[in-house]
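What follows is a set of notes on a single structure, which appears directly below.
A single protein chain has been omitted from the complex, and every remaining protein chain is retained in its original position.
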Amino acid sequence: MKVNKNIAVSESGFLFDSMSGDSYSLNPIAAEIIGMLREQKSVEDIKKTLLEKYEVTQTVLDKSVDEYIFTLKKLNIVK
Amino acid sequence: MKKLPFERPIIKKLNVGISNKFGLKTELEPITHIDNVSVSELIKEHGSPLFVISESTVRRTVQEARRAFETRYPKVQFAWSYKTNYLDAVCRIFHQEGSWAEVVSRYEYDKALSNGVEGAKIIFNGPDKTAEDLKIASENNSLIHIDHFDELYTLIEIAGKLKKKPRVAIRVNMDTGVHPQWDRFGFNFENGEAWEAITKIMSSGKLEFVGLHTHIGTFMLTASAYEKAAGKLASLAVDFKKTYGKNVSYIDMGGGFASHNTLKGAYLTGKDTAPSFDEYAEAITNALTNSKLDPDNMPLLILETGRALIDEAGYLLGTVIANKKLSDGRHSTIVNFGVNILFTAFWYEHQINPEKEYSQSSETTVMYGPLCMNIDQIRDSIQLPPLKKDDNIIVSSVGAYNMTQWMQFITLRPRVVLIDVSGGVHVIRKNETNKDITALESVPGHLAKI
Partner (left out) sequence: MKKRKITVGVTGLNNIDSPGPGIPVIRGLRESEFFDVRIIGLAYENLEPGIYMHDLVDKTYQIPYPALGSDALMKRIEYINSKENLDLLIPNFDAELYSFMKAADRLKKIGIHTFLPEMKQFEERHKAVLPEFGKKYKIKVPESKTILTDKYFEKMEDEDDFKYPVLVKGKYYDAYVAHNDEQAKTAFHKIYAKWGLPIIIQEYVRGTEVNVIALGDGEGNTIGAVPMRKQYITDKGKAWAGITLGDTNLLSLTKKLIKKTKWRGGMELEMIKTEDDEYYLIEINPRLPAWVYLAVGAGQNLPEALAKLALGIEVKPFKKYDVGKLFIRYSYDLIVNLSEFEKLTLYSEL
């Protein structure tokens, strides 16, 4: 999975899509996930990292991350 | 290493032009405790959903209301409106605070008696009183507020057979400049019907006419309407004195004071627009003291306000069941309480807070209840932090009408607890069980086997 080239994310969690002109705000964990996707990490690896770092069950994490990735795809932010 | 708290990842499109109006800190403030009792402990101990009533809020509110009126008028009496919340524990707090009982059915009447309220301190209102009800109320020396002529004639007939005269008042409806005008209850002021009723009562010789009652509407956001209403009742009392040479012993201004909830579609919050007890008191007592009533024989002022006295004391704790995307991209949250127990969701934009602290991010969500019914919607649009399954939320100001208008529908009704003034938690209504409900049912023999 790849983050599109035209996507710029600032440290503050502001995402700008230069193709569409849309801008978005991300919460810290959402920005963190985009950062890992940028590093070409697989979704499985990302989940593993998050599971170690955060107080969360596998089920809740799976559901949350899958839903988020689904949204990113729909918004043409990742391919 | 200690793990960090997890928050659902969210991405929110920035609508240019429309500000992140809820993006400011204050809106997402968690409510972790109610009267110093932990919300998560309450849920752990008593389950979710759970109704919570703060006794200290009830007492503080009723004392505040009394102070507003008693500092402006010599004789004031509150009567607790049973239909607003008739859990026995709640009623008894009001009775301990000196309130009489205001009831609108035989069910409520009997409840008031069993709560230890003296018959003479029960006001019997409403259009539905049977001949039997009227007889009992008369024998108990209760105050009967007559709603229509059928009731008046029935009562005159009953009174003939009784040893003492029933004590009665009439309910009066009138134009106070507020719409809709509540003209379905009582006798109209402007067209002379109210005076007609008084004349009938007096000429019968069988009833003791003691008071005048009105109840001009509900959730009244302007105090001035009460001024007009009090003025009109005072003028009736003055006419009564002129004609019959007797003073009316009380004027009952009913209820209808607004609570701090925000009505759907209102621009400003209820907290900002609801008149204070002082404003209502000022309007009512001004009208009475500026009327032609004899200053040495002012009638007792009775108030039956319900909602404004109990709404803020009630909370509903609940839990997120699921998050879901709707087909149009909107986010929705399903919670474990529905309109079956939060009836007021039909007309209020209830304030809903998370129980825990989240980051500054928020999302717009539609909040649905758990019922398999399309109408089960708690809020059509609310800004909340990224709640996830099993997170708790708190609905504020639910003390009025929910615990009386709730329905046993699809599921069972939850427990109600009271937090007393020293922080002790008491169950005041147990969880309903299947047995409680089916105990009233019976199955005919031919259906015993399926």
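Miscellaneous remarks
Every chain is named by a letter (A and B) in the order it is written, and numbering of its residues begins at 1.
Following the convention adopted for this analysis, a contact is a pair of C-beta atoms (placed from the backbone, for glycine too) under 8 Å apart; a residue touches a chain by one contact, two chains touch by 3 or more.
Note that the structure is a prediction, hence the values are computed from the model and not measured.
If you put the hidden chain back, the residue from B:115, B:269, B:405 or B:431 that touches it is B:269. Checked against the full complex, the candidates A:23, A:49 or A:76 give a single residue touching the omitted chain, namely A:23. Listed here are the chain A residues that touch the chain not shown: 10, 12-14, 16, 23, 25. In the full complex, chain B makes contact with the omitted chain through residues 14, 16-24, 26-27, 179-180, 265, 267-269, 271-272.
Everything below uses one rule, namely that only the chains that are shown with their structure count from here on.
Measuring from the averaged C-alpha position of chain A to that of chain B gives a distance of 47 Å. Chain A makes touch with chain B in their complex at residues 15, 22-30, 32-33, 50, 52-56, 60-61, 63-65, 67-68, 71-72, 75, 77. Against chain A, in their complex, chain B makes its touches with residues 3-14, 16, 20, 323, 325, 359-361, 386, 388-390.
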